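Excluded from the complex is one protein chain; the other protein chains are retained at their positions.
Right after this comes chain A.
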Amino acid sequence: MTTTADAGAPARSGNAQTVHELFERRVALTPDATALSRGAERIGYAELNARANRLAHLLRERGVAPGSNVAVCAERSPEVIVALLAVLKAGGAYVALDPKQPYERHRTLLADSGANVLLTQEHLLAGLDGLPEPVGHPVLLDRPDPSLADRPATDPGLPGDPERPAYIAYTSGSTGTPKGVVVPHRAVLRLVTEPNFLTIGPEDAVLQFAPVAFDASTLEIWAPLLNGARLAVVPPGEPGLDQLAETAENEGVTIMWLTAGLFHQMVDGPLHRLSGVRQLVAGGDVLSVTHVNKALAMLPGIRVVNGYGPTENTTFTCCHVMTEPVESDTVPIGVPVTGTRIQILDEQGRPVTGEEPGELYTGGDGVALGYLGRPEQTAERFVPDPTAPGRLLYRTGDLVRRRADGVVEFLGRADHQVKIRGFRVEPGEIEAALLARPEITDAAVVAQEHTRTGRRLVAFYVADHGLSVPELRRGLARTLPPYMVPAAFVRLMAMPLTLNGKVDRAELRKDVNRDRPDLGSDYRAPEGEVAEALALMWGDLMEIDGIGADDDFFELGGHSLMATQITADIATLWGVEVPPRAFYENPTVAELAQVVEELKR
């Protein structure tokens, strides 16, 4: 008995065993169909294949071989798609580094993955300076090697293996270091070939918006390219809601994915512009019934899909497809996706009866190979599947319940893991980063719920003396991705403890401290109607009283989703549209007030 993909996956994808082989089949079927679009730019299937092949041959010469890991650090663009295909064709697995994440994080992931080549873009080179060999000499995707044109445009044609890793996706690790989930080709094929949660064909266009480092991109990229559809790439940068809706409209997008937070904002915002979208897939966190129902009512004929699943089971485990208003209190996560088996087990590992809650375990072709180089953590979470000989079940840590009608509902986590703006966060990783500072003697990070901005991370710490919050924030931002930097920092004399002597996290979750943090600068009162209103607006979202005129949006804990919300509030109040970059260029209350004043004139 082996754990290679069972008869299901190859049958569903013809005889293709790998992502690139299935793509190559598509190329042979419809060479002239459009594979990628971005505005007026169009790349056909045959052209995309030829470009990827040339790069794949170059990568082979640079030492990429079956078993290699190849890092890709690039902004969203058609070149990135060429790069991912080339890595797979050369036999490698891609490791996406999000350009928005700090340099130290890149170094950590490069070392952990053992990547032997780095692919990037020219404008990102400065931020990647001084990396050790062999990634010290990156391949530039936007200034291609002149010799690339001489490389063969033919498929490298290496023997494919469905168990070979296709990508390594890093997720937050509770012990303080991120861990790389190793996802094989068969797991990607299981997600996108004849999925039961999506209908997709050559007439469809799918939006590419998710960072490649985030596993929603697996669906966005490979669902269209392995089904003959078009991938519509959103221009680089951080578009506002209106820009995103406009891109979807102009590109004729029929299928799009949004993280839960963005979905809710879209429904409250320019949803009417998505009238061409037939299937709207949202997830990464709990969806609100009100927003789902509003989307269904406003966009006749649309299917809203709640997509649920951990990275370890390749993007989705269960999906709930909705065409009629939801009548339950929560939006269910639905039923297992094609090629997936689930089990709901009690504390002793026995199947629960009826509608009893239990922990969700998932098996089938979507299960990853484990955590790269982490046998202990792999053996702990990937356990024998009693229903499929020799196969693995991934233990999700999610508590669920199966309703009498067979539909599964998500109830919460069995541990401390939280979702922040769709990203999975282990508070333990942030606590480890805080405790790495000599001044801090104890730390706990919890998520607090907020009515308007959703969930935010609050760090509680014990230190010998007060620390400047901006300094603390900058320190964490040097090693952690932006969504893992807490929104607020609260110094305590001692941690509250439970009767068993553990940190009382429930108590900390309730402890909402609205004091202006120690910003290392004096408070100056906002002056003028606009500045006063802005300070209150920020304070409402950040839950801070008494924000000053010179206080910095990001030092207070502001982030891009919050900026989107404030932009909408400014538009409502004063009828002016503040560009997203205004928050970066004019980060204080007084400076942003000036921008608004100028726009009002």
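Here is the rule we use: a residue touches a chain if its C-beta (ideal position, glycine included) is under 8 Å from a C-beta of that chain, and two chains touch if they have at least 3 such contacts; residues count from 1.
Simple rule for what comes next: contacts and distances are computed from a predicted model.
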Missing subunit (named according to UniProt) among the choices "MarR family protein", "MbtH family protein", "Phosphate transport system permease protein" or "Chitooligosaccharide deacetylase": "MbtH family protein"
Residue of A:Ala414, A:Leu435 or A:Leu599 in touch with the missing chain, whole complex considered: A:Ala414
Residue among A:Pro325, A:Gly373, A:Gly546 or A:Pro579 touching the omitted chain: A:Gly373
Candidates A:Trp222, A:Phe382, A:Phe489 or A:Trp538 - the one touching the absent chain: A:Phe382
Residue touching the undisplayed chain, where the options are A:Leu392, A:Ala432 or A:Leu472: A:Leu392
Chain A residues touching the omitted chain (full complex): 1-4, 66-67, 158-159, 161, 163-164, 182, 347, 349, 359, 369-370, 372-373, 375-376, 378-380, 382-386, 388-392, 399, 414
